[in-house]
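Sharing a structure with you now.
A single protein chain has been omitted; all remaining protein chains appear in their positions.
Naming follows writing order (A and B), and every chain is counted from residue 1.
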């Protein structure tokens, strides 16, 4: 693993650049990302390019020995371009047109804007594609951020209609598969289909789903068009985009397919992320200065799969940020901890946002490795410490140099379409698929297990335990995979509840899974918080939250646990367990513990706030908790970092004896 | 009482229709409602009608012996029509135009759309008006639903101006009665009057009130225009519209006047309704699987008055629905209970929504009598049971056959204009008139009393107790009615507080009531939740909530109870009690108990969750509570259904000895 930093030479006097580069190297930084917001400096007026400053910046950084990640500047189109083509501005679901004045003020469906993007990208690529110091190119920045996707523009409507025409071929097919006979929604031609916003009541869910699929494809093609240009001029550089953690607006697996990226890079802001996602108030309070123990790990483990093993942290917070309702200072030690955490999960690079806090404009309250007065920030000092430690420690630096992955024995299947389908039709107010997946992930990690987060299309053959928190649509192939598998399977509620056309399967939920588990879902019990059906599993009592299904079981499936009112809570057959409800943590733990036991996986219940992660022969321990805890290192373990007792924000690592 | 079902033949293969019809009959169903969302199947392209499928469906159903309710399809205009006249789309208060893609995407004020509606309605009526199996016609569907009324379109503005011109004749009259001298709001002509939306601060309340009156009339005339066509072709069929429970956007009494309907039909979804109306958290939790015990009864008793004695439940939930924040499965027994509840309140028909759950489109998570796989749903099985019980029980089936009403001895006056006036000017955040009316209704029912909900214009002469939760405007005629009445009267706060022009009466509130009760309201004390003036009535302590008036009493009125700070809480004279505040339940109960006592009405305090309703010589008891309770059947009562002890969701019925 190497260290990087995000740098904005255009924001500082050229006289500072050489010193900045020197100090980066001194700190142990090898990679620097630049230019991704500098369109108005590269092209101050239409077609009047100015490359001098960028030539100079690249030369200065390269001369200092830094490797460069060059960003395309398309996330921040210059004002002169907006003035020339105001139709490029994005339109929100409520019909309002967004304005310039910040960033991402473009409609991803605007073909005119896409042409402009390819023009500036090609100009950059022509000039810098062959530069030996430029090892990677990043397209745009955090695609979809600020809710700019989906777009509801006229361009979006036209391209959506074309997308539908390609998908369905005839409008009769579309009418049949959408069930437009309902409420007289029948279409006579593709060009009369509207975007699914501003409807007095719910739009057709498959209309909404196809619109999300389309938008996901738009995001992917927006990136892909740039990459196709870049590869012509920079065939040896890595292509990437900086994804955002916990972001599900587009299907990252599809985005990454067909070599669209070489490495999955993501932006990691664990403290603000902990504040804004659906966690309990207790967890938000407990981890306010450390971030939730699983919030970064979850995306490390997910982006590793998306990058087919290769992932970077493109932006890592090094101190307080500016965009959450509250932005506390991280606990001392956390910036260092996050570096080791990335290493443990297999990151090739951790790059900090940003070299120096900008004293002006929108992000002036976002910290960096340096304060605006150019002294190292508290976070910067922690990065320096981690860099030194790794450099001086053979076990760690050899791990950092290795590309060896750390394939886990547990797979958790995460599926973007399932997220969209249950967002479109929550049915119970709090039902959020990613939150359920995170809950399963967290429970596995609290049991000391390493987890790979994978696509439903991944090769699952080498895992010993596969957890499917839910999977809205079940293909026959996936059911065959389960059937043929030697692993233990835990499958959550709503699995197989929909066809790919967003309909209830003819055989009812769980659809094709019925060939393995002979039961059907009669009714769905969406639970207000005061309704708490309870059950007992392996001596553990607990309740259902948000969601429960009423199962009618047939011969061949056994009811492992029942709710107090008699409905099955968990059913099983052979190596497959099915949870008919969203359970509380105690029950999820009992369920997974049983499956892990049957899978022959050793389970270690970790103290609150402690997490483990193995890579190669090294086991890392991270303490996110408020109290000192003992790492469960086996007798005779050789510590290569820290020691058995970990205070808050401490890290240790050992090799088993 | 007969049973019906809502059926969508267009959504299923024709090959299933005959079997569906056969199974309906088998279940005890006599009526089937069809076609109300099928415009695009009746007229796939402009003026290109296709009646074959509907001919066939009607023939199949009629041949099986079913009576048909035929719906006009105007709640879901086809896309080709919207494309031909985009001005027909409705406009919201914020100025946004709604779009097609769901339903109700029409502006009720669009004259072009109204012409299209009459065209399709006349086409249907010509073809099917004389069909002997078609016993009723329903116009549109749930008028006003999804907040599509009021409309803020240009058409609405033009028609509102014309409505005002008819009402006020000259703009000078309007200026005088609206008090437009305030804030220089004077108008020089009707055609410069705007809709009352998008004003920087409050619009003139009488402007808002007239706009609501106008919109109420628009809803009524939209329906009436269709009925006028239908009656020409189907003079013997019942005309109806399926109203929604708890819906106050238009004045149902005015809607129903002048033979616009023959029967009041309404759509009953008690569990979701309980979730979304203003009930205490405790009540919402307690009745999450049964619905609040009064939530259906309230509308049974209200629509019976609106239908002048004749009412149907056009859509009755038979299991979980899809549109509330949470949609729990009803407690076992509730579907059966609701059938008996409708019978007890005098319904002629209970029709279930819907025959078979649709596996596709917007309502796929809404249950029906059958699951998507065409097996009876749990709710369907309960309907079958109730149908059998009634058929096999002479006492019940004779009651079901009878049209005998069950006039109560207690009247509760409910007034739509009062709802609008207090919505326009809540003055205290939580003041909602219907909630207050429901609170009075609930309290009466907890005392074992049957209640008629009636208009202020109804004949009140035969009641022994009349409860007026509030009545914003008091006519001299109404005051004379009170004066001449032998009944006991309980009158709530804000009564007589406004003129019909939304002004404070010259003599101050309670306006004309002062001739009976000589007091005036000096000031109004709108109460934040921490302000809780307390009082004692007949030994019962309680507090005022939300609202209290400071009364200056004159000779002739007695102060029955005072607040702790000395202001009168309840005043009375002869047979009239006036409550100067919104009280808590304990005080409302004490107040009503006193009046019932003086009216000679026997009061039975029922256990929590139990309710009674008498029809003919049968008394029904319904247990909505979580615990088993004893029905207060008199000694020697002959049970015709169930028994004295009722578990959750149990029903019993007896005839007094």
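Simple rule for what comes next: a residue touches a chain if its C-beta (ideal position, glycine included) is under 8 Å from a C-beta of that chain, and two chains touch if they have at least 3 such contacts.
In this text, all values refer to a predicted model and were calculated from it rather than measured experimentally.
When the missing chain is restored to the complex, the residue among B:205, B:492 or B:510 that touches it is B:205. Remark: the omitted chain is touched by one listed residue; of A:19, A:55, A:147 or A:459 this is A:147.
The hidden chain makes contact, of the residues B:119, B:407, B:427 or B:554, with B:427. Touching the missing chain, out of B:12, B:168, B:187 or B:639, is residue B:187. Of A:329, A:391 or A:506, it is A:329 that touches the chain left out of the display.
Listed for chain B, the residues touching the missing chain in the whole complex are 94-95, 178-188, 192, 194-207, 425, 427-429, 501-508, 520, 522-528, 530-531, 550. Mapped onto chain A, the footprint of the missing chain covers residues 8, 10-11, 37-41, 44-45, 73, 76-80, 83, 90, 96-105, 145-148, 275, 284-285, 288-289, 319-320, 322, 325-329, 357-365, 367, 371-373, 377-378.
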